[in-house]
Structures are given as C-alpha cells and as structure tokens.
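Missing here is one protein chain; the remaining ones are kept as they sit in the complex.
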Amino acid sequence: MKIAPHSKLVFIGDSITDCERARPVGEGLFGAVGKSYVSLLEGFFTAAYPGHGLRLVNMGTSGNTVLDLKARWQTDVLDLKPDWLAIMIGVNDVWRQFDLPRQTEIHVSPAVYEKTLNELARKTRPKLKGLIMMAPFYIEPNRADAMRARMDEYGALVKKVAARHDALFIDTQAAFEPVLQHLHANAIAWDRVHPNIIGHAVIARAFMQAVGAQI
Amino acid sequence: MKIAPHSKLVFIGDSITDCERARPVGEGLFGAVGKSYVSLLEGFFTAAYPGHGLRLVNMGTSGNTVLDLKARWQTDVLDLKPDWLAIMIGVNDVWRQFDLPRQTEIHVSPAVYEKTLNELARKTRPKLKGLIMMAPFYIEPNRADAMRARMDEYGALVKKVAARHDALFIDTQAAFEPVLQHLHANAIAWDRVHPNIIGHAVIARAFMQAVGAQI
Amino acid sequence: MKIAPHSKLVFIGDSITDCERARPVGEGLFGAVGKSYVSLLEGFFTAAYPGHGLRLVNMGTSGNTVLDLKARWQTDVLDLKPDWLAIMIGVNDVWRQFDLPRQTEIHVSPAVYEKTLNELARKTRPKLKGLIMMAPFYIEPNRADAMRARMDEYGALVKKVAARHDALFIDTQAAFEPVLQHLHANAIAWDRVHPNIIGHAVIARAFMQAVGAQI
Amino acid sequence: MKIAPHSKLVFIGDSITDCERARPVGEGLFGAVGKSYVSLLEGFFTAAYPGHGLRLVNMGTSGNTVLDLKARWQTDVLDLKPDWLAIMIGVNDVWRQFDLPRQTEIHVSPAVYEKTLNELARKTRPKLKGLIMMAPFYIEPNRADAMRARMDEYGALVKKVAARHDALFIDTQAAFEPVLQHLHANAIAWDRVHPNIIGHAVIARAFMQAVGAQI
Amino acid sequence: MKIAPHSKLVFIGDSITDCERARPVGEGLFGAVGKSYVSLLEGFFTAAYPGHGLRLVNMGTSGNTVLDLKARWQTDVLDLKPDWLAIMIGVNDVWRQFDLPRQTEIHVSPAVYEKTLNELARKTRPKLKGLIMMAPFYIEPNRADAMRARMDEYGALVKKVAARHDALFIDTQAAFEPVLQHLHANAIAWDRVHPNIIGHAVIARAFMQAVGAQI
Amino acid sequence: MKIAPHSKLVFIGDSITDCERARPVGEGLFGAVGKSYVSLLEGFFTAAYPGHGLRLVNMGTSGNTVLDLKARWQTDVLDLKPDWLAIMIGVNDVWRQFDLPRQTEIHVSPAVYEKTLNELARKTRPKLKGLIMMAPFYIEPNRADAMRARMDEYGALVKKVAARHDALFIDTQAAFEPVLQHLHANAIAWDRVHPNIIGHAVIARAFMQAVGAQI
Amino acid sequence: MKIAPHSKLVFIGDSITDCERARPVGEGLFGAVGKSYVSLLEGFFTAAYPGHGLRLVNMGTSGNTVLDLKARWQTDVLDLKPDWLAIMIGVNDVWRQFDLPRQTEIHVSPAVYEKTLNELARKTRPKLKGLIMMAPFYIEPNRADAMRARMDEYGALVKKVAARHDALFIDTQAAFEPVLQHLHANAIAWDRVHPNIIGHAVIARAFMQAVGAQI
Partner (left out) sequence: MKIAPHSKLVFIGDSITDCERARPVGEGLFGAVGKSYVSLLEGFFTAAYPGHGLRLVNMGTSGNTVLDLKARWQTDVLDLKPDWLAIMIGVNDVWRQFDLPRQTEIHVSPAVYEKTLNELARKTRPKLKGLIMMAPFYIEPNRADAMRARMDEYGALVKKVAARHDALFIDTQAAFEPVLQHLHANAIAWDRVHPNIIGHAVIARAFMQAVGAQI
C-alpha cells in the first residue's frame, strides 16, 4: 500500500467526483464525502486498513473545467495541506465542444488544458507526498466517435503532465474497456459521462490498484 | 396537405411523444398537448392552416413499449375515434436490452415487436383515414453501435408493417442524419434518446413533409 | 436566407420572449433558451440549416417596458456582441395604462416609447449586421377596443423607428389576423397577451418569413 | 331586506363562485366560504344584519357547466335544504366553444343549457323560500365580440327561466356596464372572466340590491 | 362622499391591515392590496364610484407597533405622497404587555404611544387633504378584561390625537359592539385580534360611513 | 402514587391531547406520544419512577367531540386494553356553539354530552383499574363570558358522571385559576383553547397531583 | 468465485439492506438497488466480473423483523426465483426490546426468531443454488452491553440455522471487530445500527470474502 498511515488525500475534480459532497469542504459527518468513487474509497480503505487512519477529502465541483480548478486552487487544494492529491478533470473541457459547439468562448482547448494542468502540478507537487493524475474518460467504446477521440487526446495530455511531475497516472478510460466488452455504455451511464455505481466501482478499483491497496 | 380539414389526429407513443401531456387525454387547455413534437405540430398546423381546424391529441406515455400500447389500445386509441393515427414506439423495447441486459424478462424481442405492431395496425387501419408509422430512432451516428444497429432493425420492421397496412412511413432515424453531420449527438440529446427542441423540430419537420404541409 | 452562417442572434423583449429562459444569459444547456418563439426558431433553424451554426440568445425579461430594456442594454445586448438583434417590446408599456390606470407613474407614453426605442436603435444599429424590430401585439380582433387601438399606435411607432434605422420590421399584429378570422382570441391566449403554442408559432412563422428561412 | 332572519342561502356555480371554498361543503371555520362574492356577502350581511343570523354556503365548483350542476344537484343543493338558492352558471358552457372550438363534444348548446336550467329550477323552486338566478357574464364591453354575444344569449335564457319559476333575476352583465365605462376590462379581469376584488364587489353589490339589503 | 375623485389613499398599520399585501408597496396587479378591509374598500369604492378613480395603497406590516411605523414613515408614507392617509395601529403595542408580560423592553407605553402618534400626525397632516385615525380594537366585549381596558385607553389616545390634528376619527371598537351583541367574539376572531371576513366587513363599513360613501 | 407499576394508561381526547401524536396509535418511537401534556407525563413519570415501567398511549384526535369519541371507542380505547383511562373532551362540543352559531346541527348539547359520556364510562369502567375524567376548560377568567359559562356547565357534567362511576375527577379549569391571577389568558393561549407549554404544564401538574405522583 | 455466471441474487432484510431501494422490486434503472452494501456488491461484482452478468435484487424493507419477512416471503423471495438468497434480519427483533421495552407485544423472542428463520430456510433452500445467512449485528464493542449480548444470542441462532440448511454463514458482527479496535462505534454509526459507508464496506467485504470474490 503506497499511501502511508495518517495521510490526508484530497480529490479535486468535477461532477464525477462531486456527487453531493458537502460545502465548503467535503469531509465530515452526514455523508460529507459525497456519493462518488471517493466515498467507495473512504469505505473500503477504512474497512481494509482501519489502522491507517487515512483522511479523504472530496473537493469535486460539478461543471468544473481545469480553469475552474485553477481559480479555486488556493482555498480548495493548497489551504487543505494534503499529503496526497488526486486530480481528475477534463470532461467539461471537452463536452462543451460537442453539446454547445457554438459557444466557443467556454471551450477549453488542448493547449490551455495542458498548460493549466501543468502549472497546477508544478506549483503543488513539491508540497505533496504523492500526486495522482487521473485521465478524464468518456464511456463510449467507439474510438472514432469525435468526442471519444477528443477525450483520448486530453487523456494523453494528462499522462504527459503526470510523467513530467512524478505523478501516478491512472488511465480511467482504459479501466472501462473490459467492462464495455460485456456491457453497452447505456448500462453504466445514459449520458456516457455520469456513471452509476458500476462506473464508480470501476474508477475506485483502478485507484485501489494504482496505490497498491488490497481490498 | 394530405390531412383533410376537421380531422382528428391521435399520436400514440412513449416518452418522446409524452413530454408532460395531460391525463387521461392529452388535449385541451393549459398545454394539455405536452411539449414534444406534437406541440410543435399543433402550433404550426394551426398557424399555417387556421381554417383546417385540426384536432391533435397526444397519447404518449413515458416508458412504454409496444406491449404497453397494446394494453391501452382500446381506451387510448380506439375510443378516441381518430381520423388519423400516428404511432412512434420502440425505443424502450430496445433500450432495456442495453441498459438492463440482465433483466431479459422485460425485453421486447423483434418478433414480438413486429407481431404486436402488426396486430395493432390491422385492427385499426380500417377505421382510419390515414395511418402514420414512425420509426423509433437512436441519435447515434455510428451504425456499428450495438444499440443503433438494433434500433435500425426495429425501424425496418416498422417500415415493413407500414407497407403491409397502407400506412405513411416516416423514417425519423434518417431525418436525423443531416443534422448529425454538423452536430454531435450530445448537442441534441445527452442520452441520445430524449431530444431537446432541435430534435423535436427534426421530428416535426419530417412529419410535416410526410403529410405535405407547407409551413 | 438573410442570416449568414455562424451569426449570433440576440432576442430582447418582455414575457412573451422570456418564457423561463435561463439567467443571466438565455443560452446553453437544459432549455436555457426558454419556451417561447425563440425556442421554436432555435429548433427549426438548426433542423433546417444545421450547417449554419446559428447562435440564438434569449434575453427577454417578464414585465419589461422599453425603459427596462434601456436600463439593461449594455449588459444584456451590447456586451453580448450580437450579429443580429431582434427587439419586441411594448405590451407592458401599453397594458399598465389599462389594467392599472390609476398608477400613471408607471405608464410609458408613446412619446417616451418612440424616443427610447429610437435611441436604442441608433446606438446599436452600426454594430449589427441586421436589426429586426417586431411590433408589440394584442390578440384582440376588435380594432375599436381601446387597448388594441393603443397597441396599434405603438406598433406604428416601431415601424417608423425601424424604417429610420434600416431595420427589418415584422408586423406581428398583422400576422395574427388570418388566425383570428378562424379562431376566437381565447383559443390563443386567455389574457390576449401571453400566447399558447399556436401564438408562438404565429410569431415564429412571421420571423422565418421575414428572414427568408425555408422550413 | 327580502331574506328573513335565520335563512340558509346556498350558492351554486362555477369558479367565479368557488374561489377556494372548502370541500365537501363550503361553510365553516378557516375561510370555508371561499374568497368570492359569497365571502363579501357573508361579511357585509353579518356586519349590517348581525341579528339575522343568516347562513351562507358556497357550493361553487371550478370548471362546472350546467350539466355538472345537474350531476351533483342532489348532494350539493337538495340535501343541504336551503331556504334560498342562488345559481350562477354558464361561463364554461360558453367559453369552451371559443377556447376549445374543436372539442365540440364538451360544448353545452343553448338548448341543452335552457332545458337543464329549467329542469333544475322546476324541481327545486317548490322547496325554497326564494330562488335567485344570476346571469353568466363576460367582462367584455364589445357586444359584437362573438363570445360576448353568445354570453348575452345565455343570459337571456336565464332571465327567461327565472321568469317562469318566480325567481329573482340578477343581470350581472348589466351590473358591469357602468364600471366598464370607466375602466378597461383588463382592470377587472385579465381573462375577462375571473374577476379581481372589484369584479366580486360588483357582483356582491348587485346581489345586495336585488335582495334589498342596506349595507 | 368626502374623498375627491382621483385621490390617493394610503393605509398604514399592522397585521390587521397587512393581510398578504405586496412588498415593497401594496398596490398593483395580482392582489397586491392584500386581503384585509383595504381590499374590501378597493372593491366597493371602485364598484360604486367607478368614475372617482381612487388609488388605495396598503402599507400595513404584520407585528408593527407605532414605533415601527415611525421607523418606516419616510419611505412608506411620505414618499408615496398620499392625498389621504389612514392610520390604524396599537394592537401590538398593547398585546405584548399581555402575552409577553416579562419582556417589558418591547412594550410600548401609553405615553410613548401618544407622543409618537402625535409626532407622526403633526409632521404629516399639512401635506394631506385628509387624515383618518382609526382606533385599535380588541374583539372582547368584556370591558373589565385587562387587555380590553388597556385597548380602550389607547383608543382614547387616538381620539385625542385625531382631534388635535383635524383628523377623522373612526371608533372601530365601537363598530364591533352591535355585532358582539349577537355573536360571540369567537365567531369573528379566535384570538380576538385577527378578524375573519365578518370583522373586516365591520371595519370597512365603519370606514365607508366615516367618509360618507354610499355603497 | 396511585398508579401501579407496569400499568398501561390511555389518554383519549381532542386537539389539546393530540398535538401531533402518531397514527393509528400514539405510542412508540420518534415522539409518537405527541407534544401535549401526555408527553410531559411520559417524561416526568419515567424520570421519577423509572422502575414503574408505565405505558402512556395518546389517542387524542383534533376536532373531536364526545360523539367522535363514541364512534371510535372500540378501536381507540377498548381494543387497547388500558389499565387506566383518562378522558378529556368537550371543548369542541362547546366551541362550535360560539364560533359557528348558525350551524346548529354540529353542536353537542349538554344533554347529549352527559348521556354519551355516561354511556362510555359505564361500558368501560368495569374493565379498568382506574378512570380519570378531566373537565374541559376555557382559558378565560371571566366567568360571565358566555362560552366560559357554558364550559363550566360541561365541566360540572363531567364531575357528575365521574362521581357516578368511581372516577378520579380533575378540575382542569380550576387548575388554571391561580395562573390566571398572574398572567393574562393571552400569555397561555391566543385562542384561549390551545395552550402553550405553560398551559400543558398546568394540566400535567394537575394530573400528577391527582394520581399522587411526586415529581 | 462461488457464484456462477448469470446467477440471480436476492437480498432480503431490513433497513440496513433497504437504504432507499426501489418498490416493489429493488432492481433496475435510477439506483433501484438502493445505497446499501447491496449497491457496493452490484458495483464491484460487475466491475471485477463483467462477464458474469450477475443480477442483484435488493428486497430489504426498513423496520422489518423476521415475522415481516415471513409475511412477504412469497412475493418478495419465492416469486423472484433467485439462484442465491442472502438473508440478514434481526436488528429490529432485538432493538424494540430495548428502545420500547414496555411494548412487549412487538418484541420477537429468540424462540420465535429461530423457529421462523428455520421455517423460511427449510421451505426455500431446495430451490436455491446457494443460501447465505448473515448474522444481525450491533456496532457496540462492549459484549456486556445488554443489547449486544442479546444480538450475539440472535447471531448464534442464525449460525445454527445456517448449519442446518447448508447455508453460507457470514459473521457480520465479527467483521466489525477489527475496525472497532481502531475506531469508536460513533465513527461508523451514531445509533450503532445504521452504518455509514465504512460500515457498508465492512459488510460488503465480508460478503465478498465469503463467496470468494477477488475485487
């Protein structure tokens, strides 16, 4: 298990991470950690490693792009002084290019995406024991689909930035592949973006494997 | 314009037709006709042909399959004594095969679908001035997608049944093609099933053209 | 079709335009464009001209008079940098004279109406590719009705201002005439102001014809 | 004052009478009598004639036509054993002919209207100390308006039936005339049917004058 | 009728006046005048004197004492530039002495009550065509009841201040007497303060008589 | 303490007893016993006599008269097999005579009241270890008030019936006297019927004293 | 993995299983499986064994005791024709003995508990491929606590019945022990009964281990 006892993990991201987490900080009583894969990690990490005393904090915000993360980075990441940080961002950066193609002013281009992600990683990595960068994903098996292709492009940028900053890279898109061989995307997410419990388990499982947790 | 003045048109279908129509009958004051393409037809037919005095009645019910239509056919179609009847059904017959693949008892097979549709058309056609059979659709441009392929199969069955009963066939799936060449499916329906105003306009337009209405 | 591809159209007006559009800007996901004739235009323009990639933005606000438009002109029109602008205002300017006759301080006189409309048109026309000025209307066939007569007076002022600024004038009041020969006003709007789907289709149709769109 | 002390008055009618009255019987605590002219009569009759101890019971039901009254006549009129009965019905009988012209099966023709009203009066008059028949009205000063003309026709039938059964006839339509000389219909009712407090006061005043009450 | 045509009347007071009036100003569409005696006056004044074109504005606020009136006098009375002003205040000034006897800091003593009322009348009377001062009341026939006795004391102060400023004094407490000879207080107001429609009619009637209106 | 350990006490009555108790039986988790004096007894009996293991069941129903009790006596009293039964009824029997004086058919006369109460006591007393009959009360110190006088009359009937059936009589009206010497009725109940916490404590105290409980 | 592909698993139980599952059957779209450990199993079983195509059906009902299970056994278990059945019941059977000690008629004694459980297992086991019997638990580390001791007694009965019917026994109480060595019960469930995500993960993990699933 790569995460040392008593570590604090912050998860920053968009609606896939958010899932009704508490404000202003997604940690505490009454399901404050939300209902996403972060909650699954909270449950199973504590069940399997009760002595580790890990702290998981959900800082996802629905609708965010990487530019929104940048705008709230100080209060929502740095001020929380995490030991480990997990970033999963990009679906909104890409989606708006396809569902609101005419509103180009709200699109986040690959260049801006990479640059911003890189900037955030550079400024934060030195303060962390570990950084985890998760690819954004689109639960669409057809790689020729325009949005899937664009998502793969963004995922590749995450991988590139992760490599530059000694971060653990988690290929969430790849994690969905074996499931999509048995199930149609509709069995995981009607909109191919917001997963049901199966999809969150896929993400959580990929995360557990990446950090070497035996559940 | 193929529909004669003072005709009564009943639209039977699923959630794509329903869209908050009134119960038990989708006709009358306060938006009783709902917010789907039926409402668009109501508006433009009356605006363009005010002297025609057409009556449009929305009898769509969310979640219905062709078997549900059969179960309510007497009260929801025959008792209303329509001059023209429009049927658009099938998306739920197909969808459940992909989003709930393990619950096979609620799937409607192509054989049952065709047989039931045929039975409904045969028993009703003689009482009608006109029957319109609209293909179910999936707003997915990739014909290799399993659900799109299955939907095309069901659409072909509609076409076959329509031919057998002297019905006007409307290929709604085809109507979406030119739009999908310019817009990603996400710009019309996040779940590729329930269209926004653009998708409803596509359907309404195909309908207008099929009946020769000049708007 | 007079509107060039990739144009941005802003619609400014009152409750007839508004119809639950999103705030602060009526454009985007989840029906942000509202449920008025603007939505009908959005649907049919995209369905018929998918390659045009037009942007429609609904900036109507319920209860507004021309003085309210003036007060929010910078943020709600100029800042949005439209290529085309459509203005339909005046019903509240007139209505209050009849439903709240004793509150004269909230009435907008013809003189103030014309002057303000003229001022807005003059300051904005140079920045536009096209300006569309739509008459306010009252769905009352009796021209001798005091409020209808006053509305006609305001409509004539719109026509006059439109001519002065090279704007397309749409006579919405006239557009209702053929329909009112077949239907009582009550079949379109109980209060003769807020139209149902038939009335919105009448307006949308007049708009389409004015800009030469073939639906 | 024509109504003797300790009399019980029942008011039967449609939404103009109803106005949130209690179910199943509109009499009792917590504003059970509703907010229409019946409530105004309840207030002023008691204030001016506190020793009379009159009972007022509101049995109006929104949307009712004369056929609906007939269907509930036993429970809602006869079982209550009124001393005096006031009937005001007809606006829905007429209105549907204009706002839903194509749904002719729900229209109530003048012949059916008169016959039903006559039947109800005949069966009930002998059990009453007094019967009051109020004309239905349309707050539209233009007698040439199709719906106003039709309403006048129904009002004339009420007058005729009233004469036949020794009933007090109240010409509510006439009662609105002097007010309409000073105020546009919009100042009383946007839809020209459901009055605000001014319109209810007009009706209540006509009622008070008809029964000789000095308020 | 003492109030000249085209006059504007403002009613200032507490919950007995307020009754759901609109904010910030109780005048306009959608029942903005509230549901108290002010609404009854609005209805019957307009019905009986349609040519007078009176404006009635309800500025009552639930829970107010005379000190609250003073605090909002500029915006809620003076800025509205009334021709006539009606003041009915005092029930909360008195009530709190009896239902919250231990919270003496929120009680308004007779001395403070008189002084404040006098001050408001003096500063306002010169700008008015007419001032109406209505006694506060307690619907309790037992003059020996401690709260009734105190209310009578406050009512006498209103009469005294009214005399000093040439105001019409309305003895609302007296207006309830004849009704209370026939009805128990419980038939008008369970809490002997907030009247039902009967009580509001009593107040409205006293007002009409005071200004010489023939309804 | 007159009530033996492990006894079951049922309280039957009206809104003063009810106070949001659970349905169908007012006993169990989540405050099922309601918020009236029954709850106070539940709390203090258990706090002071934890070893007694008493069961308190609240069967009050808002709006009930003695006739309503009779109608539900089998299910709501007898079927519960109480050891002790407490009855407090009568306020609605009396109140309606004063707040709805014209609806005489819903009034419960002294004769009917006494007869019914007597009948219930006779049929139930033999099955009980103890019967407690509590007078209805009116929090009005003026004995000359018509409703107070009537309430005293009903209280006397309760006392008479209690004597006849070997029941403990609790004079709740008397219990309020010392408090009313210091507080106006308004400090206990605005409507002089539904008490606040002070009034419920007065009732609970009278009950505790009657059964000899030392709290 | 002991459960064969394409098996159907039904989970029957109380609120710990229920957690907002859909009615009448807890399977299908929109989170129909609820939010308990059953949902966690649904997610991770599908993520780790996508080719297995397992069906999980949640039939838990809040507040149930073993007697409630018996009453709905036909419709809620047998009619669903499960391959595997998991039963976890007993907390309410025990809890009521401690939170409502005086309502003995709703307590389920150990004898009744064992007898009923045995009866259900005997009648159902022959139709199943596998039966899983899970002990009820109380998240209280103090074995001397009266309710914990009683819960252990019921757990032992489950173990005994499981042995008699060739069922897999899961000792959920034991599964909580290692976690309770590091965390106070309050960190898992304020009421020591309804677990948060940590507790559900503990249960799910015990289940996975019992059936040999490698997550």
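In order of appearance the chains are A, B, C, D, E, F and G, and numbering begins at 1 in each one.
Throughout what follows, contacts are C-beta pairs under 8 Å (C-beta built on N, C-alpha and C of every residue); 3 or more make two chains touch, one makes a residue touch a chain.
Given the structure is predicted, the values throughout are model-derived calculations rather than measurements.
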| item | value |
| --- | --- |
| Chains on display which the left-out chain touches in the complete complex | A, E, F, G |
| Which residue of G:Phe11, G:Trp95 or G:Phe137 touches the chain not shown here | G:Trp95 |
| Interface with the undisplayed chain - residues on chain A | 6, 27-29, 53-55 |
| Chain not shown, touching residues in chain E | 99-103 |
| Footprint left on chain G by the chain that the document does not show | 95, 98-101, 142, 144-147, 183-184, 186-187, 190-191, 193 |
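Keep in mind that, in the parts below, only the chains that are shown with their structure count from here on.
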| item | value |
| --- | --- |
| Chain D and chain A - chains in contact with each | B, C |
| Repeat of the B-C interface, chosen from A-G, C-D or D-F (over half of contact pairs identical by residue number) | A-G |
| Averaged-CA centre spacing for the pair chain G and chain B, given as whole angstrom | 45 |
| Rounded Å distance, chain D centre to chain G centre (Cα mean) | 64 |
| For chain G, residues contacting two or more additional chains | 53 |
| Chains grouped in pairs wherever the two touch, ordered by label | A-B, A-C, A-G, B-C, B-D, B-G, C-D, C-E, D-E, D-F, E-F, F-G |
